[in-house]
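One structure coming up, written as structure tokens, with questions to follow.
Only a portion of the chains appears, each positioned as in the full assembly.
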């Protein structure tokens, strides 16, 4: 059961509203690495584990993400934009972004990655924005995602034994499907190719007859 | 800011678990007329209005919907299914389901329709399910959606003047783009058509030369 308190997790105060920034920040509201992805992922994952501490952790963090989602919306609103469930380029949010399985080990790996993606997105935006109020909110939220990544990592350790990949896994053969090295590849393509025209004069690398034999 | 309380809005107690029912109930978790649609719609709409009572209403109902979402997930879980953000047929949830504008009159109309859709889906499922525990939860949630529809209707009245469509709107001309009546149409097609074969013998209604003149 959820209760809303009429205060933000941390006050949001935009000093210089700029609708273009409001649009960009929609990425954190409903983009692939948004708070919407985080809250929907954790609040859904928690039903599929029997470990009470993990279920509790997912509930705590999932609930905090709803509060983050609210802060992001407030940021968008103060910048003068309509808040919509769309990312900055107009794509709708889809639950295809949310990785949910019945295997909690797997989910915790996904969750660490998701938090790191969200954090990096916050820090990138915080580095770009000039408005100090927006910067404050973005840094706060980025730091929280970092805290969540740490909490998930700690949870993985807490259920270790399971967490560490079993020794026999490392005995699987490795398949090198691509002989050679990238360094050699780059060296090889050093001289620029001769200019092409259209219709083509066909200096293509390898030519074969059709039908092939 | 949101707080989670470790109790459900109303206890959920499945008596006879049946994974097929769990799958069906996913429609209420992440289908087009699901709690996910409701919570995302209202909690997003509320930023785009300046009327405090409306914003408050959307927050209250949106928050209650998160608690409904939790009850639905619990129902799915107790039926023995993995909870995923997918509907009963596997389609992911998309924010294209959520109608959000900056015009609160418009949004309230959408919201009444959305609540009625959700209620009808709950009552339909409650009529079908045999498990009394599932039935209890579905009836409870259906009744709550009904209450929300009423609350949204009352809110529309509360901001009347604006709500009622202005008189001059009704002066727009009506365009009858389809002469005749459906009754006549049905009467006309009474005798069944003669059987067709393939390749066709072409008794098609209207034939023209190509190119047309």
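We call the chains A and B, going by the order they appear; numbering starts again at 1 in every chain.
Assume a contact is a pair of C-beta atoms (placed from the backbone, for glycine too) under 8 Å apart; a residue touches a chain by one contact, two chains touch by 3 or more.
These figures come from a predicted structure and were not determined experimentally.
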Where 2 copies are displayed, count of copies in the complete assembly: 6
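Keep this in mind: only the chains that are shown with their structure count from here on.
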Inter-copy rotation, chain A to chain B, in degrees (Cα atoms; steps of 5): 180
Chain A to chain B touching residues, read off their complex: 1-9, 30, 36, 40, 43-44, 47-48, 59-60, 63, 66-67, 69-70, 73-74, 76-77, 82-86, 92-96, 98, 100-102
